[in-house]
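Only one protein chain is missing from this complex, and each of the others stays in its spot.
Going in written order, the chains are labelled A, B and C, and every chain counts its residues from 1.
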Amino acid sequence: MDHYPALIVIAPLLAALLAGLAVWIKERLSYSIALMGLGISTFSAFKVLMQVINFGTIQYKMAGWAPPMGIEYRIDLLNAMVLLLISSIAFLNLLASCKSVTQETSDRAGSFYTIYLLFVTGLLGVSATGDLFNLYVLIEITSLTSYAMVALGDRNRGPLASLNYVFIGVIGASFYLLGVGYLYLKTGSLNMVDVANILSGIQGSSTVLVAFILIMIGIWIKMALFPMHIWLPNAYSYSPVAFARVVAPLMTKVMVYVMIRLMITVFGFDYIFETLNLSDAVVWLGTIAILAGAVMALSQTNLKKMLTYIIVCEIGYMVGGAWLGNELGMTGAILHIFNDALMTFALFLAVGNMVYKLKTVELTDLKGLFGKMPWTMAGFVLAAFSIIGVPPTCGFFSKWYLILGAFEAGAYHFAAALIISSLICAVLFFKVFEICFFESMAHGHGDSHPPVEIREAPISMLIVSGFVSLSLIIVGLYSGTIVNTIILPFLK
Amino acid sequence: MHWPIDLIVLTFVIFCAIAAISVKDLLGTAILFGAYSFVMCLLWAVMGAVDVAFTEASVGAGVSTVFFVAAVFRTSRRTKD
Amino acid sequence: MKFLGFIVVCLTGTLLLYGTGEFPDWGDPDSPASIHLSNYYIEKAVEETQVPNLVTAVLADYRGFDTMFETAVVFCAGLACFLLLRDFREKKERFYRHTPTRVILHVKDSKKVLKTGKEFEHMDKDWVPSDLIIRTVCRILIPFIQIYALYVVAHGDFSPGGGFQGGVIFGSSLILLAISYDLKTLVRRIKEKVLGIYAALGVLIYVGIGAICMAMGGNFLDYSKLVPIVPGDPHHIRALGMLGVEIGVGIAVTAAMVIIYINIVSEGKHDEGL
Partner (left out) sequence: MTDLLPLIVAKYNYWLYVILMMIGLYAMIAKNNLIKKLVGMNIFQTAIILFYVSIGYKRDATIPIIQNAHGGHDAHNAVIHAADYINPLPHVLMLTAIVVSVATFGVAMALAVRIYQRYQTLEEDELRMRLVDIGPEK
């Protein structure tokens, strides 16, 4: 009997509790405990992925009870990949954030690591679980930790942004819970596979329709799809950098994963695309999200804020792609979950390095940064190219699949939105490059600030940043392999 | 179960909820909110959900109200709506 | 905003009412929700777990994994309140009461500390009269509340209650101590460090029991694998496992509730409050 599926989630949880104890006994221990927990988790996730590729879906029965009675973890190719993605990003970020956590949270680093680990535990659990209610509890864990973290960042605006996030987050989670209640009323079960089996017999029911709408709205609120995105930019840009680096790439992507999981495993394509026929409306929603996100990003003057609007835009890609209703679109959406998580992580790592040295990332403060922090900027440029979709980087390939899917489904407006947003991103990032490269530092910073000597960020941050940026190209070159060994077999 | 009693309790719950969000004094809101939780707990006990009712009695009517009063003590009682 | 809110609320209400159209009648014993899983739990749970309170059996055993995260949520809330509000700076001004004359002194110099004891008494800025009746009644009540809380935790297998309710009751008995005396009394008796350690320790007991099951060769939280290391009737092993878990929940919840209360009521200063 091997316990890797459980260990993925339990190791960070145990580490969180031990770190919570260490806060009161010896605070310095908490960092190494956290590192160890996430290390074990990453290793187990890798093992599980290998097992799934070789032997197929793994089931793990919690407390030893058979599925509909107990809670089960059901790990197939999609889960396994998402789990590995989350745990490795969290691990790498922890490696990079040793210095910046001490800088930002001074005497509370131990508690920071505890909350950070609980957040990662929640995300891992969300991706591993096969139970609808367990999913709700885990979503709430991730949300509660994010509320705390957002409030810790900016002293002036953090708490207010966080409270707004609480209100919207609670509405989202409650809608999801209500949807699960409607499903439970009709099926009497909470296990995803079991619910799917019972649902196939009662597809015409209005209760199931309402449950579907409620669950989808709840998850869209949590993932910040365009009209429901208002909490995201403030929340993410005011949180401490070490946390923003992990919440920005992972939180929304995991919610997209949840949406795809519920669409495929619980409701089924037949129900969504043939019985309901909602595809067109949602693809339009995705199109609007892409354009709105891109346009709003264009009007920002703060680099962190600008990146958060790019996240809003990317969510449009994935939602639209998943709802195109064909295999290519879904492949593109799933591939984009991985790629976008990596790209956003690389961008935020670079921004983290800048914040560590500069304290603010207003665009006007970035003048002459190429000369001062060449390695950080190299990582930033690579990540930006990937967001724009320049060929050897991974961002290009997922966009390619999405555009092919859009043409196959006849959703030309979606394809047009993809291309326009790529152009807008190109404009955006070249504006940033121009500021960083051509305008020199001395002219911009007038008399108020004494000239500060800016050097490159600490080596630990640079190594991680460089590694992730290079991996963008590597993942891009191997995206054919990923599609063929993981995504296509999963969709079959 | 006697549905008229149930109906009266339910109406009372709604009355408490509306009162709690429309009173112009936050301490009053705290107490009305406690009353709301308590009547809700009664309703659940009538429906046979004893464990849920027990939890709501200790959490909703107990600890939540205390947190609420504590927060009002540290902020202000005044509200415009 | 009001108008927008009204529209959103009406839309949601219509959607929900539309959904209720196909609901089975309220209290219908043959509704789908009441036959599929529910019947299994009602008929098999006592046999399989030896716990007559089905809610506890399902909560701590069949769905014990949920409950573990629920406890982690409470722990997380306590930690979040600590992180958000805790302020280690000392307050500058202090208030004292001269006990024989009832005169109140306001000390503005932060360095000057009066010795409290027979003559002077520490006071809160927002003055609370010390009421003899309230103090005495609470002093008598608190031990009984605590014993009741322990009963609720321990008897959760047979009657309504369990770790969470018991923990909340125990926590509120400590809060009552703070309200009837003053916050300093509570903080002096139970140090912040102790609360922090207990909050983590409670959840750790839960996760630890699960991990021990895993080490003994079962799945995570599979209490039946604990037989070799737990003395007593092997048939009751699941009930004993649940009891252990509930104790962990109780400890964590008690500590978390007190942490949240102290931090909110004193704005993280831990000196004066309700």
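Some points to look at:
We adopt the following convention: a contact is a pair of C-beta atoms (placed from the backbone, for glycine too) under 8 Å apart; a residue touches a chain by one contact, two chains touch by 3 or more.
Not measured: the values here are computed from a predicted model.
Considering the complete complex, the chain that is not shown touches A, B, C. For the options A:98, A:170, A:378 or A:420, the residue in contact with the chain missing from this view is A:170. Taking the complete complex into account, residues 133, 136-137, 140, 144, 147-148, 151, 154-157, 159-160, 162-163, 166-167, 170-171, 174, 177-178, 181, 184-185, 190, 302, 359-360, 362 of chain A touch the chain not shown.
Of the residues in chain C, those that touch the hidden partner chain are 1-2, 4-6, 8-10, 12-13, 16-17, 20, 23, 25-29, 31, 33-35, 37-39, 41-43, 45-47, 50, 52-55, 57-59, 63, 66-67, 70, 73-74, 76-78, 80-81, 84-85, 158-160, 164, 233, 235-236, 260, 263-264, 267. Residues of chain B in touch with the missing chain: 1, 3, 6-7, 10, 13-14, 17-18, 20-21, 26, 29, 33, 36-37, 40, 43-44, 47-52, 55-56, 59-60, 63-64, 67-68, 70-72, 74-76, 79-81.
As a working rule, only the chains that are shown with their structure count from here on.
Nearest to the global CA centroid, when each chain is reduced to the mean of its CA atoms, is chain A. Chain A and chain B have centres, each the mean of its CA atoms, that are 38 Å apart.
One finds 19 Å separating the Cα centroids of chain B and chain C.
Separating the centre of chain A from that of chain C, both taken as means of CA atoms, is a distance of 32 Å. Multi-chain contact residues of chain A (touching two or more other chains) are absent. Those residues of chain A lying in contact with chain C across their complex are 1, 3, 6, 10, 13-14, 16-18, 20-21, 23-25, 60-65, 68-71, 107-108, 111-112, 114-115, 118, 121-122, 125, 133-134, 137-138, 140-141, 144-145, 147-148, 151-152, 159, 178, 182, 184-190, 198, 205-207, 209-211, 213-214. Contact residues on chain C toward chain A in their complex (touch as defined above): 15-16, 18-24, 31-38, 40-41, 61-66, 68-70, 72-73, 75-77, 79-80, 82-84, 88, 193, 196-197, 199-201, 203-204, 207, 210-211, 214, 217-224. Put simply, chain C touches chain B in their complex at residues 27, 53, 55-56, 126, 160-162, 164-165, 168-169, 171-172, 175, 179, 257, 260-261, 264-265, 267, 273-274.
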